[in-house]
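The other protein chains are all here in position, but one chain of the complex has been omitted.
Moving on, here comes chain A:
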Amino acid sequence: MASTAATTSNDLVSRSGLRYRKIRDRIVETFLLAAGLVAVFTTLAIVVILLTESAAFFEHVSLKDFLTDTMWTPLFADAHYGILPLVAGTLTTTIVALIVAVPVGTIIAIYLSEFASHRLRETVKPILELLGAVPTVVYGYFALTAVTPLLQMLMPELPGFNMLSAGLVIGLMIVPYVASVSEDAMRAVPRYMREGSYAMGATRLQTALRVVVPGAFSGLAAAFILGISRAVGETMVVAIAAGMQPNFTFDPREQAATITAYIVQVSLGDLPHGSIGYQSIFAAGLVLMLITLIFNVIGFSLTRKFREAY
């Protein structure tokens, strides 16, 4: 018959062909879902690994020592396990970095969003993003061999390793992130709000500062949090330029190790699996994750509190 000839000649429309295609669809979907789950498993694996190795660490070290001792010398004969010096180093470099990145990033974002021509913006943004793509080890070299000597001309007593130069370079490194995210947030502020402001006789700067920036505040907060996370987790710049000696100080002119620099220092040596030194880097990593988490929670609540709905 003509109809059966047609169906068998084209198995795309035949019933068995349709069933085959539907089964294939289910199989493909399962594979795709499995790929999506990789992200979930990665998160779980991070949490599990950090917690189990840290738990082993805290069998040897009391939580009280960990949080109150002001010395961090896990690899010495006279071992002290106080995380405070590393946290101090991390916070100091982060603060120096933010002092650079927040104003510079915000001003560039305001300029690009409110003042620059379309063409300038489209040209500058990709180049600015290149600045964020530079390998961090290169930034470390730059901090050690260019920024530190420059600072030493201004401050002759500055040591060769110091948190100031590392922090400044980290700040420079996160300017593109802050600028790019803030600019997106400011461009999302509707045009009519700017026009209302212009109609009242405000200049572009007044409009930018009093209408656009408050309107985009939640986006700006998100940008700053992104910058903080980057600065806290930054490793190579501090490992190269800030030294690797734990030092309980908030003075950026001194050298000090950060949490990340300590992990690098331990990894460079050959530590046996399961030793207290090996476990200590996981405890340090856990603290790093907690600090990042705290900032993110603050950022999240800020974003919710100040979100403007248009």
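Simple rule for what comes next: a contact is a pair of C-beta atoms (placed from the backbone, for glycine too) under 8 Å apart; a residue touches a chain by one contact, two chains touch by 3 or more; residues count from 1.
Everything below uses one rule, namely that contacts and distances are computed from a predicted model.
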Which of the following names does UniProt give to the chain that is not shown: "L-lactate dehydrogenase complex protein LldG", "TonB-dependent receptor", "(2Fe-2S)-binding protein" or "Phosphate transport system permease protein PstA"? "Phosphate transport system permease protein PstA"
Which positions on chain A touch the chain that was left off? 13, 21-22, 24-25, 28-29, 31-40, 42-43, 45-46, 49-50, 52-53, 104, 107-108, 110-112, 115-116, 124, 126-131, 133-142, 144-146, 172, 175-176, 203-206, 208, 226, 229, 232-236, 239-240, 260, 263-264, 267-268, 270, 273, 281-282, 285, 288-289, 292, 296
